[in-house]
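Only a single protein chain was left out; the remaining protein chains are all shown in position.
Labels run A, B and C following the written order; every chain starts at residue 1.
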Amino acid sequence: MTLLGSPISIDKIRIVKIIKEKIEVTGIKSLFFKDKLCYDANPGQFLMVWVLGVDEVPMSLSSIAINNLSSITIAKIGDATNKLHSMTLGDRFGIRGPYGNGFKLIDGKALIVGGGIGLAPLMPLTKELIKKGVEFTLIAGAKTKATLPFKDTINTLQKNHEVCVTTDDGSYGTCGTTTDLVEDYLTKKRFDMVYTCGPENMMWKVFQIAEKCKTLVQASLERHIKCGLGLCGHCVIDPLGLRICKDGPVFSSEVLREATDFGKHSRIPNGRKIPIGKVKTFK
Amino acid sequence: MTLLGSPISIDKIRIVKIIKEKIEVTGIKSLFFKDKLCYDANPGQFLMVWVLGVDEVPMSLSSIAINNLSSITIAKIGDATNKLHSMTLGDRFGIRGPYGNGFKLIDGKALIVGGGIGLAPLMPLTKELIKKGVEFTLIAGAKTKATLPFKDTINTLQKNHEVCVTTDDGSYGTCGTTTDLVEDYLTKKRFDMVYTCGPENMMWKVFQIAEKCKTLVQASLERHIKCGLGLCGHCVIDPLGLRICKDGPVFSSEVLREATDFGKHSRIPNGRKIPIGKVKTFK
Amino acid sequence: MPNLMVDLAGLKLRNPTMLAAGVMGISSSLMRRVAKAGAAAVVTKSIGVEPRLGYSNPTVVAVRCGLINAMGLSNPGIRAFTNEIMLLKQFKVPVVASIFAGNSERFSQLAQYVEKAGANAIELNVSCPNVEGVSQICQDTSLLFKVVEAVKSVTSVPIITKLSPNVTDIVHVAKAAEEAGSDAVTAINTVRAMAIEIETGRPILANKIGGLSGPAIKPIAVRCVYEISRALKIPVIGCGGVTCWQDAIELLLAGAKAVQIGTAIKYKELGIFNEIVSGIKKYLEDRGYRKVDDIVGLSHQY
Partner (left out) sequence: MPNLMVDLAGLKLRNPTMLAAGVMGISSSLMRRVAKAGAAAVVTKSIGVEPRLGYSNPTVVAVRCGLINAMGLSNPGIRAFTNEIMLLKQFKVPVVASIFAGNSERFSQLAQYVEKAGANAIELNVSCPNVEGVSQICQDTSLLFKVVEAVKSVTSVPIITKLSPNVTDIVHVAKAAEEAGSDAVTAINTVRAMAIEIETGRPILANKIGGLSGPAIKPIAVRCVYEISRALKIPVIGCGGVTCWQDAIELLLAGAKAVQIGTAIKYKELGIFNEIVSGIKKYLEDRGYRKVDDIVGLSHQY
């Protein structure tokens, strides 16, 4: 432990330049930049992204050190994400992190379930699993074809892995929801781990199915992040007092079972707890 | 470089206990203590010794890590040194350091010239020279037999080394001053380095003789030390702007030649420069 | 075995460590976790009458020797927060409710609310360095006097006034709090500070100026605790940069009866509480002290 954050600690804001950009679909864009501290990041970790003069918001790493570039992939939701979408090559933003625990790699066979922008942290996860030789099936869902990001990567993965795409309206892949498919897979095949990220109600359903099928889950949750340092407490999940930014964002089944807030309650920026349906989310 | 002094930096005050004491002669006493940071000290380095509630004063290490104990040897002069003399086994004082540059070890043959309490930093020097296999002659002087410290060590050294003791009154060793002997030795034999510590006028004379005989000198000087960190500037030697506590206390001939203050001027605690004869010294 | 218990003007603590205000204090679950980790009491996030969004992000920036924060007193408002206090009481966690307001009426209103909800003590945040109306209170001793007096007259739990180092004479302010009836004081809140990002030239915090906490301010906290505890009769709670047990001992020796810990959680996570409690215990034990009070203010004799 370094007691005093040295100038190169992950907590120091680094200003990075956009070196590459990619519009995934309308409203979802990836920005690539170079940052040494991201080289050692784990899939599932996030950055605090300082959108100069606007806000500082959490964003998962959607790729890690590919040809020295890492990326975030942004769904256009409000002030900060709009501003990020308006930015282009050479423009700058600040980052600190990577923060949080990230996904724990397992041996065996994995089921990966992502919904919409929730696919972002799962993309580098697939890369790591491949590196480790872990077999996996990917279920990627979105409302429509027009909102499914990472189509290129998904297509590439399809060559060597089982990949199912679903859209609510059937405009791409099969018609239905990811959870329908999850139920199918988990009842028919044996998986050692389900990795999931997406809208919280989706993840909650995935978790229920997995529990029924006695399969472990790692889910990446989301709450309002202020400090990102584990101090302010705004990102807490009751009743265990777990902080998304420090104890998470990825939680495993043992924890999810006790986390009664999961799928139910969230806190708005002033710290008040409200039913999750009432929280304006980005998904 | 550690930018921020960590809690184990040499600048942090450590409270040490007196584990052994030794009265060298009336008015000169050695106190032994255990301190890890002293293990790597160089002969000639000094500690800032915090005499609780009294003062903080510089003291050379008179032995370094012998059976894990190091020591300072104190001439009784004023408040702080009186208090140190009154202390006994189990009593505590604070130390920080070791500070300063210490003596640089040479190859070849050395002449060591110490006067009175000035022998203190030279004792661990003899040990290092022996370890390194450097031949040396020791000239140890004092006013009278009753004021010559380190007699035991000097006697032991005598077995394998040329050792000359002089006293002003002839009560021990030969009668005369160290400088008489230095002149003798340097004109008759070839030495590669003269190491000296003692009253400044003695060191100044030694330096003059050595210059005449084209022999290099390392002299350990003394000025009023306040911060010991190289910041306050109180310990300066003009006109080079050398700080005893940081650039010294040991200076070599190249520097001494330019240091017109040497042997001539010193600063009193308020920073005023006065002729050296007028400074009340501890010797 | 030394006794680690401390009596803070009637607030009984099983050891001298507390969670500092505004750190993790937004939910009962987190505060309960902190208590389980060893803290004898928790101070809540500062709560106001109405819900408050606070400043936008960045609200915190890490600097070389600590953190600067300008949360802007974001809080869900007293009505929503009452529930968290009641939950804490269920779990038997001693809770100090931190409250803030712009005037004595609202302070009194808040105090009554949190006392009813079960708060064991109340800390008056009159020292937030970066919110208009709140930072001013501790700069105006007559206003401060009024606030403390008003709260005191409507409550029966111990009242703790949290002091700011951003004043010319903190002893003067502390005395006003004492005279007005405060049962204890906490020293110190954060020190006004700022960080600018040099690539862009921009102040990092959305509010530009914030409050410095962490190791950087410990020597300032030691000085404040020393000065105040020599001048006051009521107990002082030390706060500011405590990052290891040695820091906690230093504040106790300076005159604090207990210490609060905030920023250090960033460096050492919740293990910090046990680390400090064990450290204090061993320190007392090794030197034959029987209780924490034996070392409180020991430095005053010199």
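Just so we're on the same page, a contact is a pair of C-beta atoms (placed from the backbone, for glycine too) under 8 Å apart; a residue touches a chain by one contact, two chains touch by 3 or more.
As the structure is a prediction and not an experimental result, all values here were calculated from the model.
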> Looking at the whole complex, which of C:N166, C:S182 or C:T263 touches the chain that is not displayed?
Replying inline: C:N166
>> Even though one chain is hidden, which residues of chain B still touch it in the full complex?
In response: 1, 3-7, 9, 11-13, 15, 48, 50, 52-53, 55-57, 92, 94, 96, 226-234, 236-241, 243, 246, 267, 269-273
> Residues of chain C in contact with the chain that isn't shown?
Replying inline: 63-66, 68, 139, 166-169, 191-196, 198, 201-203, 208-209, 212, 215-220, 222-223, 226-227, 246, 249-250, 253-254, 283, 295, 298-299, 301-302
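Here is the rule we go by: only the chains that are shown with their structure count from here on.
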> Among the chains, which has its CA centre at the largest distance from chain C's?
Replying inline: B
>> Using Cα averages as centroids, what's the distance between chain A and chain C in whole Å?
In response: 36
>> Need the CA-centroid distance for the pair chain A / chain B, whole Å please.
In response: 66
> Which residue numbers or ranges of chain A touch two or more of the other chains?
Replying inline: 3-4, 6
>> Residues touching two or more other chains, restricted to chain C: which are they?
In response: 64-65
